[in-house]
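Yeah, one chain of the complex is gone here, protein chain that is, but the others are all in their spots.
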Amino acid sequence: MDYSQFLSMPQEIGLVAVFLLVFLYDTFMSKKVQNALPVFTCVVFGLFTIANVFFCEESCSIFGGMFENTQATVAIKAILNIGMLIVLIQSVKWANSEYMTVRRGEFYELLLITLFGMYFMISARHFLMFVIGLETASLPLAALIAFEKNRYESHEAAAKYMFTAIFSSAIFMMGLSFVYALSGSLYFSDIAAMIFGESSTLLIVALAFVIAGVGFKLSLVPFHLWTADVYQGAPTPVTGYLSVISKGAAAFGFMVILVQVFGSVYTVAWKWMMYALIVLTIILGNLFAIRQRNMKRFLAFSSVSQAGYIMLGVVAANEMGLASLMYYVLVYVLSNLAAFGVIGAIENKTGKVMMSDYDGLRSTNPWLSFAMMLAMFSLAGIPPFAGFFSKFFIFAGALSTGDVALYVLVLIALLNTIISLYYYLLVVKAMFINKPGENGAIETFKSACSERLAMIVCVLGIMLVGIVSCIYTYLVDAAETSSALFNIF
Amino acid sequence: MDLTLLMYLIPSLIMFCCGVYGFITRKNMIAILISLELMLNAVDINFVVFNRFLFPGEMEGMFFSLFAIAIAAAETALVIAIIINVFRMAKNIDIRELTKMKF
Amino acid sequence: MDFSYSYLVLVLPLITFLFLGLMGTRLSRKTAGVIGTAMMGVAAVIAYSVALEYFFGADQGQIVDGIRQQIIAWDLTWLEFTENLVIKVGFLLDPISAMMLIVITTVSFLVHLYSLGYMQDHEHKYEKGLQRYYAFLSLFTLSMLGLVVAPNIFQMYIFWELVGVSSYLLIGFYYTLPAAVSASKKAFIVTRFADLGFLIGILLLSFYTQTFDFITLTSNPTAAIATAGGATFMGCSVMAWALTLIFMGGAGKSAMFPLHIWLPDAMEGPTPVSALIHAATMVVAGVFLVARLFPLYCLEEGTMTVITVIGAFTAFYAAAVACVQSDIKRVLAFSTISQIAFMITSLGVARPELHEGVGYMASMFHLFTHAMFKALLFLCAGAIIHAVHSNEMSAMGGLRKYMPICNIAFLIGCLAIAGIPPFAGFFSKDEILVAAFEQNTFWGIWMMLVAGMTAFYMFRLYYKIFWWNNPDYGHHTPHDAPMTMSLPLIILSLVSIVAGLIPFGEFVSWNRADYHIHLNMTVAVSSVAVAVVAILLATKLYLKENSAPAKMANAFKGLWTAAYHRFYMDELYQFITHKIIFERVSRPLAWFDRQIVDGSLNGLANIANSASYAIRKLQSGSIQSYVYVYLIGALLLAAVTVICLI
Partner (left out) sequence: MIWENILIYFVVIPVLTLAGLAICKNIKQVRAVSVIGATVLMALGVYLLVEFLQLRAAGVADEMLFCGDWMWFEPMNIKLSLGVDGISVAMLLLSCVIVFAGVFASWNMDPLPREYFMWFWLLSTGVFGFFIAIDLFTMFMFYEVALIPMYLLIGVWGSGNKNYSAMKLTLMLMGASALLMLGIIGVYFHSSADGNLTMNLLEIARNNAIPHEWQYFLFPMTFVGFGVLGAMFPFHTWSPDGHASAPTAVSMLHAGVLMKLGGYGCFRIAIYLMPHAANELAWIFLVLTGISVVYGAFSACVQTDLKYINAYSSVSHCGMVLFAILMLNTTAMTGAIMQMLSHGLMTALFFALIGMIYGRTHTRDIRKMGGLMQIMPFLGVGYVIAGLANLGLPGFSGFVAEMTIFVGSFAHADLFHRVLTIMACTAIVITAVYILRVVGKMLYGPVHDEHHRTLTDAVWHEKFAVITLIVCVAGLGCFPNFFNEIIYDSFAPIIKALGAF
């Protein structure tokens, strides 16, 4: 075996290095400097993120084609890194809280491992690799969800997550076994070649199971039911992480699988399957979100419907769809993390997470409410914030196929943006318009430096990512280098 | 009598269905964990059998099973830890009590 | 010297209006009044010079081959709709516009002057808002002048609207009185409604002829009519529709039945305003409009018949109502309606081939004389009201002793309107009757009867005011008005006496050629006889206080009440506007808007909300149900796809 292959995966190696550094710091440094662990992690990971942008290898395919790096995977990994960095910075305050002292090392290590798993999900071109990545990404998350030892909800959430996750991976693997039976291989490209022109019942069932399995991670309706409970129960930094990073990685992996493996049944099968799922996801996600009063739960359902929008890029099944998907993920990462940053800051300070607690927030904490408002506007797709551009491009991506059916789909999605705008505005309304409740508004407080730093990054991102067009241009270039994915079309 | 593909697949299917059924009907979390194991094992059987009968020249299915078993083990460990945690907080492991967060 | 200086006639009132309007209360009331009057005087002088120069001045092409020419003194492009349809603001001089210049500026100046005396309260202080009053008067004069000199129909429409609005503002001058407010509103809306017809008529006419220009339209009327190319709508030619609709605008302003209802109410305004606007100038705009387009009208026989019928009916109707009114201004208002209807009828019966189009000339002649004597009557009425502080006849009586000048002036007015020679009205009315007889004996007799009624109700009015009885005026003894008010009365009286002797036909005729008026003795004698009989009857009934009129009223109680209530026309309108438009159209529409249009949107929101509530059970919180849904979802996804594929 050629061990030099490992050198072709600098991002993974870098991430392992970060992990090791954090692990060593956690294990061997004295108690006195232990408190600096969160900051240390942030710095190391930050350096890694930056280095990543500058030193990344060009496309390569290693381990006999099981693992592939293209410009697109590099880009999506970089996006996830940015999200990860923001989550890390946001969690500094939380990780330094009293009952976290002994376990904060584990927190960071687990987080880094999940990211490592996601890297593999993204780059995998073989189902075994994919499954390993998927499980590596999801198992530690269960531990993270259960991290708040003294909170019952945390454990309930973890149990719900774990049981449903195992169930879904069983279904997923069952689907894989069918695929294996049909093609005799687990390589993406081999499978595609073997099942070309076939549309047997077994293939459709396998496809449905695969979609269900990955749809679980993406929380597509009807595989989404765990989402709200888990988001609500998990510690807020973990919720933020769950809602963006793991979703982003899964979306990319999903697209790769559907396009590369099942590309031959796009028109006959999975376009329509995704069509139905997208419609359901967007509508039900929105309808559920309307009535939510817990902010985390509210954002959970919002993320369900956002997943539907992301899937528009998948259903387009072309370079533009892929580029728009990555772009959407980037914007979504920034916007959602801004929202979770505010929620986390307020929760850390006061423990309040209900929407009614936010009444009159503007009068006491103008900057927090400003950040939250931007996040909401961006999620709702209001220009000139990034969310507008990402929505525009994802719709344009879906329509670029010229398929009339997709026009209808986009119309449905667009009309649903009205509902989503409604509930995002409810948050804005609570902060800016509503009078403080009986207990008064949340008192003025100064959020921690780390929280503010994360928020500034997010806010700047929201304001600039859209207008600064080179980001989108870069992503389109990246997607075009991955055009091998779309060979089958 | 030769063992055919179907003869392996039917038990595997039954196992899988039992797992699903058990998951949906049992109250005890440990029992549910066992049901999940049944499902995962059914998948493993599938892979091995497909490999053995359909593509005897290769080993991919076998390897997949091996990894799947490892993953299942890890999952089990994690689930048990969570169950213990839940038991600590709620003093029981009835899955129907885990409905504090809903709607 | 050409006529370009005539722009001053328009600019001076405009300046006065802007100056008084913008300076507003910074001027003292008296200053404002004096400035307004003085400026009007200057404008009147210029207008006179323009008109006289047109008629008598050195030859600048006014007369070619014995025909007076239409001269465009100046024009400016104001707005281009299309290449052909261009609105030019300009100044058209021809016999009728020159005549109108004289009428308007004369009456307007006298009213300005009169108002200086009239618009004072008991303590001889000038009324509040006098600046505004004079500003509005200037605006009105400007609009009216602009209307009559308009060289194209669109300019006429523009000033037509401005006339309407200044009338609105002046009627509502006493804006704190609800009656004045509602009267002004009514006046504006009714005329606005009529203007709608005017507008549509203009649009139709201009669409086919591709011009707004009066000269182009009237110089070759047959060609203009032919442009419509025989297009018809509901059985009538489009041009007939257009002209009828344009006449509708005229009927609104000239208070023809059934659009007359605003005029009696308009008497809520200050009396000089009534004299100026609602007797002498604005109300004849409709007559002027028809006269302006007469060459076109006389080609459409149907439209002419409509005009005649409406005119003749209105004349009778208004005269009948005037016989029983008790408010002196109302009587005068109905008399105005009736007299304008005379002019309209006269135009309606005029035909170029009948007696050289005498009806046209008669109409214009009557317009001229009527402006003078009706203004006189109104100003007298103003003086009387000023003296007794009431409009009601019951508050008057025996005033001849207290107000001698007024008495004589009023009597002259009455004689003029009754058509007693040699007063002005006799000559013009005689020509109208001639024209009517020329067309049809029926119309001739009809109009002669109405003329008799006119004499009757005017003398009823006269006697009721100046004779009848001698009520106790208490310590407020009525007395003659101050000089500012009496002077206009005297001037107008003199004009009313002599105006009939003007050889009017030499100046104004349908084809702008000379026309020699010669009395038709049969008609003249019989009409005078009718008038004298009517006057005698009025004398018998109303000279001294007696119970005969009351008895008569009782004898014909139904008729009398109906006439007193103006045959319930107002009630009908009230019913249509409030009960039909407001209650049956607007309110249901507003309801529809709130409940159905808006309601359906709110309904969508509610549906989303209740759907959201309905599906919440899906999120039951139980892991097992989650998995169940998951499994069903996955299987359904597969099953439906498979079924669809098969």
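Here the chain labels run A, B and C in written order, and each chain numbers its own residues starting at 1.
Please note the rule applied: a contact is a pair of C-beta atoms (placed from the backbone, for glycine too) under 8 Å apart; a residue touches a chain by one contact, two chains touch by 3 or more.
Only a predicted model underlies this, so the values are computations on that prediction, with no experimental measurement involved.
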Among the chains in view, which touch the chain not shown? A, C
In the whole complex, not just what's shown, which of C:Leu196, C:Ala226 or C:Ile408 touches the removed chain? C:Leu196
Residue of C:Leu589, C:Ile607 or C:Ile643 touching the missing chain in the full complex: C:Leu589
Hidden-chain contact residue, picked from the options A:Val39, A:Cys60, A:Val279 or A:Leu425: A:Leu425
For chain A, which residues reach the chain that was dropped from this view? 320, 323, 377, 382-384, 388, 392-393, 395-396, 399-400, 402, 407, 410-411, 414-415, 417-418, 421-422, 425, 428-429, 432-433, 469, 472-473, 476-477
Per the touch rule stated above, chain C touches the missing chain via residues 77-82, 85, 154, 157-159, 161-162, 165, 168, 172, 175-178, 181-182, 184-185, 188-189, 192-193, 196, 199-200, 203-204, 206-207, 231, 581-582, 585-587, 589-590, 593, 597-598, 601, 605
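We adopt the following convention: only the chains that are shown with their structure count from here on.
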What pattern do the touching chains form: line, ring, star, complete or other? complete
Chain pair, A-B or B-C, that carries the greater number of C-beta contacts: A-B
Distance between the centres, which are taken as Cα means, of chain C and chain A, whole angstrom: 77
So, what's the distance in Å between the C-alpha centres of chain B and chain A? 27
What whole-Å value do you get for the distance between chain B and chain C if each is reduced to the mean of its CA atoms? 97
What are the residues of chain C that contact at least two other chains? 616, 619, 621, 623, 627, 631
Each of the following residues of chain A touches two or more other chains, namely 159-160, 163, 167, 228-229, 291
Using the touch rule from the top, collect the residues of chain A that touch chain C in their complex. 159-160, 163-164, 167-168, 171, 199, 201, 204-205, 207-209, 211-212, 216, 221-223, 225-226, 228-229, 268-269, 272-273, 276-277, 284, 287-288, 290-291, 419
Mind pulling up the chain B residues that touch chain A in the complex? 16, 19, 23, 29, 32, 36, 39-40, 42-43, 46-47, 50-51, 54-55, 58, 60-61, 63-64, 67-68, 71, 74-75, 78-79, 81-83, 85-86, 89-90, 95, 98, 100-103
For chain C, which residues count as touching chain A in their complex? 608-609, 611-613, 615-616, 618-619, 621, 623, 625-627, 629-635, 637-638, 640-642, 644-645
